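Below is one structure. I have some questions about it.
Just one protein chain is left out here, and the rest sit where they should.
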Amino acid sequence: MREIIKMIVVLTVLSSFSGGLLAAIRGGTMEKIEYQQLVFVKGPAIRNILEGCSNDPIVDRFKIKDGDIERSFFVGIFDGKANTVAFEGVGKGFGGDMGLMVGVNIDDDKIIGMGVTTHSETPGIGSKAQTDPKFPNQFKGLAAIEPCKVKPDGGEIDAISGATVTSRGVCVGVTDATEIYKRLKPQIAEKIQEFK
Amino acid sequence: MISNKELQIAYGLAIILLVVGVLSYAAFSAKAPDQPVRLMFKCVAGKIFFDHKTHTVESGYGISCSDCHHNLEEGETDPQPCGECHEPESQDEDVLSRTDAFHTQCIGCHKEEAGPEKCELCHVM
Amino acid sequence: MAKTITQEFTKGLWDEIPPFRLVLGLCPVLAVTKSVENGLGMGVAVVFVLVCSNMLVSLLRNIIPSKVRIACFIVIIATFVIVVELLMQAYAYPLFLKLGIFIPLIVVNCVVLGRAEAFAYKNGPVRSIVDGFGIGIGFTISLTALGALREVFGSGTFFGMSVFGPSFQPFTFMVEAPGAFVCLGLMLSLMNLAGNK
Partner (left out) sequence: MVDNNMVDTNKFIVSHAPFWHDGSKISTRNYNIALAALPAILLGIIFYGMPAVGVISLSISSAIIWEFVFRRVTKRSNTIGDGSAAIIGMLFGMLLPATAPWWLVILGTFVAVVIGKQIYGGIGANPFNPVVVAIAILMISWKDLFDFNEALMNYDFDFAMVYPLAALKHFGVSAVDSFNAGDLLMGKQSGGIGSTFGLGLIAGGIYLIIRGIIRWEIALSFLAGVFITALIFNMTDSARYAGPVIHLFAGYTLIGAFFLATEDSSSPVNFIPMLIYGVGAGFLTVLIRNIGVYVDGVIFAILIMNLTSPLLDKIKPKAIGKAA
């Protein structure tokens, strides 16, 4: 009987010690981990879009509740003015959902850049949407309040050769982002004041 | 149980054939003919096996050099390989990338004449 | 036949080097050694877990009842593995992405459990730490060597830098799963060849 009690006590103490240690370490690293994930998954696209900004957009970020989900917005400060945000929309490509980071200038409602963050398109064909700068550059300067389309659908975006589905998916994603922007513009404008 | 004679045969075989092998690799390295017979274009969508000879000879399709190699129009004499100017990722706005150049060249002609038009009839694994 | 502290350390580098001498912990050895970087990262993670778990097991060896010792070892090891995982996420995120599932799998790595059971449970904390450190370094060396061999021939690079120049056509078999077995086997046989003088 004593033996069983000893076993139980030792295991319980050990487990609670381990649980406590892990909780402490998890609490200590949580912020850092979130930052790292943003840097490595979304960082390249964000930095591309907000090229030339004087701050670190991954540090200067805020969240807005949009219905049930919380969306992250990354602030870019240009010439001392915080007037640009980058945020993510979702489009459906050839190989599944694609995450698209879109940067919008809130003063004139224009898209200043677009980048693909996550995708599972065919390497070398659809993946050009992420790797070939020519394609995303076409989105620069478009109005962020109108839906965008590829040329075959009556829009003004040149599709990537051999990857129409991907190109269309990117346009859908950008349109999705513009809708989010239209919906949340008041909150964005309000929140962004904090970074001035 | 290996006799000396067997060993000698093996040594002899190894040395003679090594010399023959090295010599034939060194002296008879396979040179590409002046005019390619067949070409293999490599790309992501699957390699393309292009029978150059059948496209050019009279008994084949009898296409003249300058029909495809458009550098000849500018007065040059040697047809240049397509990849010479049309690079996979073209930086120059005026020069088509390799994919676009081949797609326009091949598909256009295949549609006018009677070539295969579906992707998988040229792009094989 | 008591060993000196130095001997406890050096045995892990040759005489009992895992996975070549103690053919233990083969799962990460075969799976993550596609490149030197992965091998080294995995090795360092294992060193940390081995040293910490050996120390703790050795300190608690008189308290842990022998009937539930394996459960206790696993709790201790799992704790440190999660610590490593969290730290790696926070400070070496790209490496974490590459090693992925194999970091949590250190929990069931036989090398770690084996040292806890066979050494730390029977020896004092100083010796156990030295033993864990030695075995861990040996493990790291093996993984790095295997990773180097496979990366140099399988993708023509070393730490991501090109070794043979652009004309090299990589021996892709080496970075695939069967290549790992063949490489491991060849290195094992080479070590036996060198050992049997």
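As written, the chain order gives the labels A, B and C, with residue 1 at the start of each chain.
The working rule: a residue touches a chain if its C-beta (ideal position, glycine included) is under 8 Å from a C-beta of that chain, and two chains touch if they have at least 3 such contacts.
Predicted model only: the values in this text are computed from it and were never measured.
Undergrad: Let's see if you follow the contact definition: name the visible chains touching the chain that is missing.
TA: By the stated touch criterion, the chain not on view contacts B, C.
Undergrad: Sort through B:22, B:65 or B:95 and give me the one touching the missing partner chain.
TA: Counting the whole complex, the residue in contact with the absent chain is B:22.
Undergrad: Since one chain isn't shown, list which residues of subunit B touch it in the complete complex.
TA: 1-3, 6-7, 9-11, 13-18, 20-25, 27-28, 30, 32-33, 36-40, 42, 47, 49, 53, 120-121, 124-125
Undergrad: For subunit C, which residues reach the chain that was dropped from this view?
TA: Those residues of subunit C that touch the unshown chain are 169-174, 176, 178, 182, 185-186, 189, 193.
One rule holds for everything that comes next: only the chains that are shown with their structure count from here on.
Undergrad: On a C-alpha centroid basis, what's the spacing between subunit B and subunit C, in Å?
TA: Computed value for the inter-centroid distance: 48 Å.
Undergrad: Taking each chain's centre as the mean of its CA atoms, how far is subunit A from subunit C in angstrom?
TA: 36
Undergrad: Which bits of subunit C are touching subunit A when the two form their complex?
TA: By the definition above, subunit C touches subunit A via 60, 63-65, 67-68, 71-72, 75-76, 78-79, 82-83, 86-87, 89-91, 93-94, 97.
Undergrad: Within their complex, state which residues of subunit A touch subunit B.
TA: By the definition above, subunit A touches subunit B via 122-125, 132, 161-162.
Undergrad: In the complex formed with subunit A, which residues of subunit B make contact?
TA: 44-45, 89, 99-100, 103
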